[in-house]
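A single protein chain has been omitted from the complex, and every remaining protein chain is retained in its original position.
Chains here go by letter, A, B and C, matching the order in which they are written, and residues are numbered from 1 within each.
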Amino acid sequence: MEHKRPVAALYGVMAEFDDTTALVDAARRTYAEGYRKFEAYSPFPIHDLFEAMHIRDKRVSLLVLLGGLTGMLTGLGLQIWVSAVAYPLNIAGRPYISWPMFIPVTFELTILVAAFAAVFGMFALNGLPMPYHPVFNVERFAMHASQDRFYLAIEANDPKFDRAATRSFLQSLGAKDVSDVEE
Amino acid sequence: MSQIFHRTTNIYSRLSILAAIVLAATLGGVVGLLHLSGYNTNQNMPVEQPVQFSHAHHVGGEGIDCRYCHTSVEESAFANIPPTKTCMNCHSQLWTTAPILEPVRASFRDNKPLHWTRVHDLPDFVYFNHSIHVRKGVGCATCHGRVDKMPLMYQQANLQMNWCVNCHRNPAPNLRPRDQVYNMAWEPPANEPDLGERLMKEYKIAGPEQLTSCSTCHR
Amino acid sequence: MKAEPVYAPPPVIEPGHTFQTVTEQIAGIVLTRRHPYSWFFGLFVGFMGSMMLLMAITWLLIKGTGIWGVNIPIGWGFAIINFVWWIGIGHAGTLISAILLLLKQDWRTSINRFAEAMTLFAVVCAGIFPLIHTGRPWLAAYWLLPYPNTMGIWPQFRSPLIWDVFAVSTYLTVSLLFWYVGLVPDLATLRDRAKSLPIRRLFGALSLGWRGAARHWERYEEAYLLLAGLSTPLVLSVHTVVSFDFTIGIIPGWHSTIFPPYFVAGAIYAGFAMVLTLAIPLRVLYHLEDFLTMRHLENMGKVMLVTGLIVGYGYVFEAFFAWYSSNTYEQYMVYNRMFGPYWAFYWSLILCNIVMPQFLWKKSIRTSPAMLFFISMFVNVGMWLERFEIVVTSLHRDFLPSSWGWYWPTRWDIMTFFGTIGLFIMLFFLFIRVLPMISIFEMRTIVPAAKVKGAKAH
Partner (left out) sequence: MSSSIKSRLAGSHGRVYWRSLGELADTPEFREYLHREFPEQASEWNDPKGRRQFLKLMSASLALAGVGACTKQPTEEIVPYVRQPEDLVPGRPLFFASAIPFSGVAHPVLVESHMGHPTKIEGNPEHQASLGATDTFTQAAILGLYDPDRARAITNRGEIKPWGLFFSAMLSAGSQQKGRQGAGLRFLSGPITSPSMAEVMASVLATFPQAKWHQYDPISSDGARAAALAEGAGGDAIYHFDKADVVVTLDADFLTCGPGSVRYQKDFATHRRITEERKEMSRLYAIESTPTLTGAKADHRLAMKASEVEGFGRQLAGAVGAPAPAGPASGATDPASVIGKWLAAIAKDLQAHRGRSLVIAGQYQPASVHTLARSINQALGNVGSTVTYGPSIEAAPTDHTASLTDLVRAMDAGQVDVLVMLGGLNPVYSAPVDLKFAEKLKKVNLSVYHGLYVDETASLCQWNVPDAHPLESWGDSRSFDGTVTITQPLIAPLYDGHSAVEVLATLTSQPDRRGHVILKDYWTRAFAVGPWTIRSGDGQPFKNFDAFWRRTLHDGFINGTAVADGGPATPFGVMAVPAAVPITTAVAGMRADQAAAGAAPAPQPPPAAPATPPPATTTAPPQAATGAQGGLELIFRPDPTVWDGRFSNNGWLQELPKPLTKVTWDATAWVSPQLARERGLEDGDVIELRYRGNAARMPIFRVPGHPQQSVTVFFGYGRQKAGNVGNATTSAQAFNAFLLRTSDAPWFGSGLEIAKTGERHPLAVTQEHHVMEGRAPVRVATIEEYKKEPKIIAEQGETPPRTLTMYPEYKYEGYKWGMAIDIGSCTGCSACTIACVAENNIPIVGKEEVASGREMHWIRVDHYFAGNEDDNAVEAYHQPVPCMQCENAPCELVCPVAATTHSSEGLNDMVYNRCVGTRYCSNNCPYKVRRFNFLLYQDWDTQSLYPMRNPDVSVRSRGVMEKCTYCVQRINQARIDAKREDRDIRDGEVLTACQQVCPSDAIVFGNLNDPNSQVSKLKLQERNYGVLESLNTRPRTTYLAVLRNPNPELEPQASRSTTEH
């Protein structure tokens, strides 16, 4: 029989696995079970896991596309405005808009803004920075999640979440150790 | 305790990022505005002079023509600062004992020139020519402001390159009939909106290509 | 039935490694207190070099460009030579991390981290030169950037130097982002391994609270791939733009369409040489033979051989074009390179860049760290000489014989050059002390245990 600690609020229940196969397998079954608000944690990316959890987020790519376009237009616009509108000057007998010579800068700006979009977009979508997170309350998670252990946490606000049932379900997945995650 | 940060850190971390961005923006803005302002070029700053000469009194009050003192304005790049003699033409009769004029009398007596401080001081690599501007119908007041209302002379325009070039690109709005050049109070006539264009043609004023060529002002 | 024996490439990681061992060995280097004395020595050398650089630059600012050997007609000397050389070196890093990633070359995993660091530091060193080589750096520092100003004057976007400004700064920024993104999971690892709270907090802050959630990994991977996709054309464009500095000019020896490709090839060539120069001592120093295996060294050797041949092709065709063009100036330029006052430079360049790498055809040499190190050194020198040839010998005799001249560096040129090398060394030694020099989380992916059994291979 287990003894319950009094907890303020519960973030969810977390199970630890010690290899990738177990985690992926667990993830797949959790999804099959109907859980949606759950998250798997691993020290490195596992592609099978994404499939198992049906994760598909295209927004980063979209952001990059938009960023690229912005950069391109800014670059081209700036150059044309500067050399033809702001202060038109006869440079070496070239026309004011000698577009072939504007390509390099346009290109570089495209890349630059796109790269910003990729990185900051990714962090933003991931909700980072987030130095504090409930999962770190789990001692072993904090020790191993970034190194050599694999975790799966079902969140309390999942409609299907039931503390006891979920715990037992996780144990049934062959988790080494299941623990509550405090808010 | 396995948490190394308090839960509030999340807010702070995001706020701090936001703050950094805002701070950078404001700093940049402030520096930028200062840079664009006339501060660097002493715009609107009255200048200490050896003699408290008042244009307001001489031009506004007495109605003396600019060219009485600035003799070379029509033939030379330099409009000329009058020799002490010019002052003494009148002030050997008027205010002959006024203490304020002592430096002038002293200069005339011991043949020592007065040392005025430049008010409109362009960088040495800029070659401005008064004679041609006057000839083409640019009024004194256009650049120097209502000198007849200035007890102490100050620089009204910011004299930044942009300011010069704006007019060189499109002189029309700043042109007036030649006979009005020295008229401080002249206002563009309401009944003739396209006066500028007319004068452009009449005075054969060159197009922007020539007026904005670098060597027009820099050599 | 028994399977046919198929060719299996030598492993990119020695057998017997687990997540734990990988993590411990790499993270250990950062988190341990003790450090080999050689590290302190290296740092000291680097520091001294940086001081020399500071001194040289200060004197330059006091006296003016005249303290260098530049003159008319040779308006560009060491400064631009070094700039191109450093930029070139930088390229390998991005190439390894981006292009090899896209090509799914898993052997890149154990070298990309410090190759990227090398890129950053090389670009920093390179970036110094375009600024200080100007007559009035205090103005060049911001007049080359488009910002609203009181003069109503803007940069002149037809000038390759402006392209440089944008290319190099973009390159630096993107490389930095790429590097940092790669670091985040490792910083998390360090956070969790570090003992003292301040250190943990420090790494915690830098890792932004990374927790390895699958959804994060998914976006992370996508972003990382996209970055790679962006960096690849970027890295090619950067050296293309650098080569434009010359090809846009009309000077014989500069005005040549072959420059962009062979500059890029040369850059990769030089870059890999520098990676080898750094990797070979490192793996011994920090006992990383397991991660930097023979396979890595050999592959880099192969890349050098290929790019070296491309560069050689460039040289041959420069000469061929000159002959084929039947243009007096072009022909004299080539003749002058080979037999003019600077003939010695040309032939030693050929020796370093064309002759030496041919040894790499031989597997025994490709697999001997000592030999690789030796050859990579030659290539480093050779690529510098190449830039010397392009800049100096093209300029010193151009069109009118009356204005021909000659160039020789002064002590200040040389101090500045070696100063940047010192700066590079200093930065690099600091890096290997405070950050994992090999990407830990990516190493984990190539540990056998990382394989998901029963999963369909992708």
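Methods note: contacts are C-beta pairs under 8 Å (C-beta built on N, C-alpha and C of every residue); 3 or more make two chains touch, one makes a residue touch a chain.
Here the structure is a predicted model, which means the values were calculated and not measured.
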| item | value |
| --- | --- |
| Residue of B:83, B:145 or B:188 touching the missing chain in the full complex | B:83 |
| Selected residue (touches chain absent from view) among C:11, C:233, C:341 or C:369 | C:341 |
| Contact partner of the left-out chain, one of C:248, C:319 or C:350 | C:248 |
| Contact footprint on chain A, counting only the chain that is left out | 87, 89-95, 98 |
| Positions on chain C contacted by the hidden chain, ascending | 54-55, 57-59, 61-67, 69-76, 133-144, 153-156, 158-162, 165, 245, 248-251, 328-329, 332, 340-342, 344, 395, 398-406, 408, 410-412 |
| Chain B, residues in touch with the chain not shown (by the definition above) | 35, 40-42, 47, 72, 75-78, 80-85, 107-108, 111-118, 121, 123-125, 127, 129, 131-132, 135-136, 204, 206-207, 209-210, 213-216, 218-219 |
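Methods note: only the chains that are shown with their structure count from here on.
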| item | value |
| --- | --- |
| Chain separated most widely from chain A, comparing mean CA positions | B |
| Result of counting contacting C-beta pairs for A-B and A-C, higher pair | A-C |
| Averaged-CA centre spacing for the pair chain C and chain B, given as whole angstrom | 53 |
| Centroid spacing, where centroids are CA-atom means, of chain A and chain C in whole angstrom | 30 |
| Contacts with two or more other chains, residues of chain C listed in rising order | 152-153, 191, 204-205, 208-209 |
| Per-residue overlap in chain B, given as positions that touch at least 2 other chains | 4-5, 10, 13, 165 |
| Of chain C, residues touching chain B in the complex | 148-153, 191, 197, 200-201, 204-205, 208-209 |
| List of chain B residues in touch with chain C within their complex | 4-5, 10, 13, 32, 35-36, 40, 158, 160-162, 165-166 |
| List of chain C residues in touch with chain A within their complex | 18-20, 23, 146, 152-158, 160, 162-163, 166-167, 170, 173-174, 177-178, 180-181, 185, 188-189, 191-193, 204-205, 208-223, 226-227, 230-231, 233-234, 237, 241, 244, 441-442, 444-445, 449-455, 458 |
